[in-house]
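Apart from one protein chain that is not included, each protein chain of the complex appears where it belongs.
Should a chain be cited, it is by its letter among A and B, assigned in written order, with residues numbered from 1 in that chain.
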Amino acid sequence: MAEITLQLLMLQLLTGLALGAVYALLAIGLSLIFGMLTVVNFAHGAFFMVGAFLGVYFLTVTGSFWFSLVLTPTAVGAIGLLCERFLVRPLYGRGIDYPLLLTFGLSYVMVEAMRVIFGIDGVPTSTPSELRGVVNVGFGMFPLYRLFLIAATAVIVLALWLFIEKTRYGLIIRAGSRDNEIVRVLGIDISKIWLLVFGLGTAIAGLSGLLAAPTRAVNPEMGIPVLAESFVVTVVGGMGSLVGAVVAGLLVGVVFSMTSLFAPEYAELSIFVLMAVVLLVRPQGLFGKAGLMG
Amino acid sequence: MTQANPISSAIALIAQHRVAAVLIFLLLFPLIMPYEALALNILIFGLYAVGFNLLFGYTGLLSFGHAAFFGVGSYLTGITIVHFGLPWWLAIVAGTAASGVVGLLIGFLAIRTRGIYFSMVTLALGQIVYYAFYKAERWTGGENGLRGVTVEEINVFGLTLDFVNPLTKYYVLYVFVALALWLVSRILASPFGAVIESIRENENRTAACGYDVARAKLLIFTLSAVICGLAGALRALHLSIVPIDSLHYLLSGQAVMMCLLGGMGTFFGPFVGAAVFLYLEDVATSFTTHWMAIVGVVFMVFVLFFPKGIWGTLVQRWQRWNNHSVVTK
Partner (left out) sequence: MSEPILVAENLSRRFGNFVALNNVSCTFRQGQLTAIIGPNGAGKSTFFNLLTGAIAPSQGKIRFDGRDITGIAQHEFARIGIAKSFQITNVFKQLSAHENVRVAAQMRASRFDFLRSRASLTAVSKNADTLLERVGLAALGKRLAGELAHGQQRSLEIAMALASEPKLLLMDEPTAGMSPEETSTMMSLIRTLSTERTVILVEHKMKLVMGLCERLIVLHHGELLAEGTPDEIRANAEVRRVYLGQG
């Protein structure tokens, strides 16, 4: 085993942050939908997976990563809109488990649809040509694409924060996550807001799939571990908290990459152990409000 | 009151002797199935769905990690046979007990959360068990599964039975399923059975009535894990190997699907669900490789339009029709 230097630790930390950036995006999408609609989207991993496939597809067709970066979330968000309108909406008011169960069934269909369209083995991926290579980050060489992941996430989180804090729609979303009744009293058609939020949440899931695609294998089953991991992030961070999603996402990413360095065989397990510890010490999550989880 | 309707009294009789009714049906079941392996699968997964239903249908807790208990039951049965040479029946006991212990541990963490968090946490904790067994290759065979769980013949009360014969195997496993069903029926008819149903209806009210809800949840979670673990143990003997899929998220989902398809919160529902699910799978996979799409669509249709499942909807329709005909008389 190579000697562990400070330099190596720093690079591994940065790798963890790049991984965590994707987790943070996933958890934000999940939290956004849950905060507004109190629906846990069990197809979140499937939307991520579809995002990865479409990302590769649009990249091949248009030849430009930047086009793909716009087209993919739009397409995945559109699928999300259709699903909310025709499948999830009839279930509101029928108990909290039913939308969850429906999205679970939906994930099966999405996985199989990708198998039909792209084959069961998935598609090969590579880092987009615009973002290949390594850069000097002061303490070593680091892949440009992973730096881009961190920066892109920062931009998205900032944009989302501005949207939620500074716009009229954001105001409605914030009010709605506290109390749907208020929004209704204000004379706003809440079903439109729900539709929008579901579309936005799934678009973010698709975007994180596209961003993660060059760093992992793209196949129809890739969404399953991702779903579990995004739940871990959500439980650690506390549901419904944007700050919690970002901090927990990065934390989970760093824990994963550090464990990979010191004890690679326990890397997958480590983040679940982190969740178990959080459940024992602070069941509502690091940034969650007490009482939400009993 | 109207005079006794023969169908009504038959239904009442079946409801009263529900364990006997299922057992008689399962006794004849292999005779009506196209081949014994399918009957064995339905027997085993029916029990798995019954165990899951204790938690989901009767207590209202939606777990997405039940493969952990099924898988631990399977693996520990296999490991004790392959690595320790335990007799088959003792291996079943070991596997079932191990799932109970894992159920207690996972339950302890999971019941600290409520509602949908519970579903998320059980899913994530189930993944721990999956990765742990996946990595412990020396004991579990890792990705390839645990091979060599071979039991060729068994001795019962001086009688030697050929365990390779599928029909013999069916009836040996049937005895265990019968015991488990009897236990489940006892639990449901017990004072504690009333407590879990009131937890499903209203957790706060149950606590206000003086019941320790957390403790009751932990108990039913563990009991449910034990039943599912037994189903897993039986599957290890049936297949002679333990595939890593036994612990997979999709198998947790399968319990949810079978339970909802058949009718959650009913005694017969889970078996109906398991039978329909596995029969459909058997038929569908013979002409398409895209079975998952079919099951996904069927499941969504049930969630949207028949949330009470096949059995639950039939019972409801029958009651409504019966009430209606009483009124018109």
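Here, a contact is a pair of C-beta atoms (placed from the backbone, for glycine too) under 8 Å apart; a residue touches a chain by one contact, two chains touch by 3 or more.
What you are looking at is a predicted structure, and each value in this text was computed from that prediction instead of being measured.
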Touched by the hidden chain, restricted to displayed chains: B
Given B:Ser9, B:Asn165 or B:Asn204, the one touching the chain that is not displayed: B:Asn204
Selected residue (touches chain absent from view) among B:Ala189, B:Val283 or B:Val301: B:Ala189
Full-complex contact with the absent chain, from B:Leu55, B:Leu109 or B:Leu219: B:Leu219
Contact footprint on chain B, counting only the chain that is left out: 186-187, 189-195, 197-198, 201-202, 204-213, 215-216, 219, 223
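We adopt the following convention: only the chains that are shown with their structure count from here on.
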Length of the line joining the C-alpha centres of chain A and chain B, rounded to whole Å: 33
Complex contacts: residues of chain A adjacent to chain B: 34, 38, 40, 42, 87, 90-91, 94, 96-98, 100-102, 104-109, 111-113, 115-116, 120, 224-225, 227-228, 231-232, 234-235, 239, 265-266, 268-269, 272-273, 275-276, 279-280, 283, 293-294
List of chain B residues in touch with chain A within their complex: 62, 64, 109, 112-117, 119-121, 123-125, 127-128, 131-132, 135, 249-250, 253, 256-257, 260, 289-290, 292-293, 295-297, 299-300, 303-304, 307
